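The complex appears here without one of its protein chains, the remainder shown in place.
For clarity, chains are labelled A and B in written order, and residue numbers in each chain start from 1.
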Amino acid sequence: MAEKTKSVEFIPRLLPPFELFAEGHRGCQGCGEALALRQILKVAGPNTIICSATGCMEIISSPYPETAWRVPWIHVAFENAAAVAAGVEAGIKILQKKNRYREGKVNVIAIAGDGGTADIGLQALSGALERRHDFLYVCTDNEAYMNTGIQRSSATPYGASTTTSPTGKESIGQQTPKKNMPKIVAAHDVPYLATACPSYPLDLMNKTRRALDTEGPTYMHVLSPCPTGWRHGIDMAVEMGRLAVETGVFPLYEIVDGRLSLNIKMDERKPVIEYLKPQGRFRHLKPEDVEIIQRQVNEYYEQLIYRAECDANK
Amino acid sequence: MASDKPTWKEYPTAATIHQPGSATGQNTGDWRSERPVRNPEKCDKCGICWIFCPDAALFMNEEGFYEVDLYHCKGCGICARECAKGAIKMVEEVE
Partner (left out) sequence: MGERTGLEVSLAISEAVKFARADAIAAYPITPQTHIVEELAQMVADGDLDAEFIMVESEHSAMSACCGTSAVGARTFTATASQGLALMHEMLFIASGLRLPIVMAIANRALSAPLSIWGDQSDVMAERDCGWIQVFAETGQDAFDLTVQMFKVAEDKRVLLPAIVNIDGFTLSHVIEPLFMESQDDIDAFLPPYEPQVILDPKEPVTIGPVGFPEIYTEIKMQQNEALLGSYDVVLEVWEEWEKKFGRAYHPVESYRADDAEILINLAGAISGTARVAIDQMREEGKSVGMVRTRLWRPYPFEDMRAAVKNAKAVAVVDRALSFGGPGGPIASELRGCLYPLAEKPVVACFIAGLGGRDVTIEDFYTIVEETEKILESGYSGEYKMIGVRE
C-alpha cells in the first residue's frame, strides 16, 4: 500500500496512457506549461482541435517540420486564440448541419498564455464568451511574456521582477497587483470556470473533463510555474505550484453556474514567504514587501471562503 | 553544390505539418546534464513520476515500472524530486 503522497492520492494506471502532446518538444527543462498541456490533452483525447495563440507553447511545439501535436492544431496570431476557436466551433456547427464535416462532438480548445489572454487577447476572449460559443479556453499562466524573454504582463504578480518591470532603486518590480482573470471571465456568466495547477493533476484533469462536458463557453486558468522566468530550480515546477496553492497565493476553485466552491479549503495556510523564497524573481523583496503580499493573499482568500459559503447556502 | 534541402515546390502548402508528433525525432535528451536513475527496490509503481514529467519521457515497461526515455529526457529532475519513495536519483551525465 503506497503511503500518502505529498499532494493527492491517485492511481496512474487509470489515466489515459496516450501522449497527444509528444515528447521531443522544445520546452525548457522542467516547464510547468508543457506539463499542464500534457495532462489536459490526456482528458481531451484525440477528438480535439486546438487553437493556439502565439507564445511559449506554440513556439516550442511547432518548429517546422517538427510538431509535438498529435491532434489537429492551428496557430494564427497572438491575440486571437478565442476568435479562431469561435470560428472553428461555428464552422464545424454549420458544416455538420450541411453534412460536410464528420458527425459527432469535437472538443474545441483555445490555448493561450497569460499575455495572450489577459492583455492582448482579452478582447477576443470576451467576445467569444459573450457569444456563447461551445469551447474551452485554457489560459496557461506563467505570469509574464516568457517566450520573448520574461517581460511583464498584467498577470505578473505584485513585486515580481521581470525584464520590463525590473526591480531597482526606484521600483519594487511589478507595481500593480495581478489581474484577476477568473473574475473577469466569471463576469461573463459562463457556465463553468476553474483555476487549476499541474501540481494537482487529478484535480486539473477532472476540471478539464467537466469543462469539456459543459455546453457553452468554459474557462480554465492554469498556473504554470516557469523555472526560466520565475528563476527557481528546474526540478521545482511541481513544488512551486504546490506551494502556490498551499500558501493561498493561487486558490483552487470552480465556479459552476455562478456558484463558487473551493477545491481545497485551507483555514490556515503556509506563510507566503515559503512560496516566494525559492524564486529569484522575488529575491529582492524586503520583509515589509512580503507583509503586503501576505495581507493581499489573506484578504483575497478570506473573500473566497466567504463567497464559497454564501454560494453553498444559496 | 546543390542543396539537399527541399525546393519551394516540395514543401506542403503553407508549411502545414502532416506528420502528427513528428517532434519525437528531436533528440532533446541531448540537453541533459543529469539523468534520473531509478532504484527498483524502492519503486512502488505509483506513477507520480510519469504524470509529472513535462516531456512524457517516462514510459511503463512490461513489469509495470516506469523507465526513462533517454532520447527525450531533459534531466529536469522533477521526477526525482516528486517521487514519494525517493526511488529516483539524479546522477551526473558523464559523456
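Please note the rule applied: contacts are C-beta pairs under 8 Å (C-beta built on N, C-alpha and C of every residue); 3 or more make two chains touch, one makes a residue touch a chain.
It should be emphasised that the depicted structure is a prediction, and the values quoted were computed from it without experimental measurement.
Q: Considering the entire complex, write down the shown chains that touch the omitted one.
A: Within the full complex, the chain left out of view touches A, B.
Q: Please identify which residue in A:L35, A:A83 or A:L262 touches the non-displayed chain.
A: Hidden-chain contact among the options goes to A:A83.
Q: For the chain left out of this view, which of A:V106, A:A160, A:L276 or A:I293 touches it?
A: The missing chain is touched by A:V106.
Q: Since one chain isn't shown, list which residues of chain B touch it in the complete complex.
A: 5-9, 11, 13-18, 20
Q: When the complex is taken as a whole, what residues of chain A touch the one chain not shown?
A: Touching the missing chain: residues 46-49, 51, 58-59, 62-65, 67, 69-77, 79-80, 83-95, 97-98, 100-102, 106, 123-124, 126-127, 130-131.
In this text, only the chains that are shown with their structure count from here on.
Q: From the mean C-alpha coordinate of chain A to that of chain B, what's the distance rounded to whole Å?
A: Computed value for the inter-centroid distance: 23 Å.
Q: Touching residues of chain B toward chain A in the complex: what are they?
A: 15, 17, 19-28, 31, 44, 46-48, 50-57, 60, 69, 72, 74-78, 80-82, 84, 90
Q: Across the complex, what residues on chain A touch chain B?
A: Against chain B, chain A makes touches at 2-3, 5-6, 10-13, 15, 17, 19, 21-27, 29-32, 34-35, 38-39, 61-62, 64-71, 198, 201, 227, 233-239.
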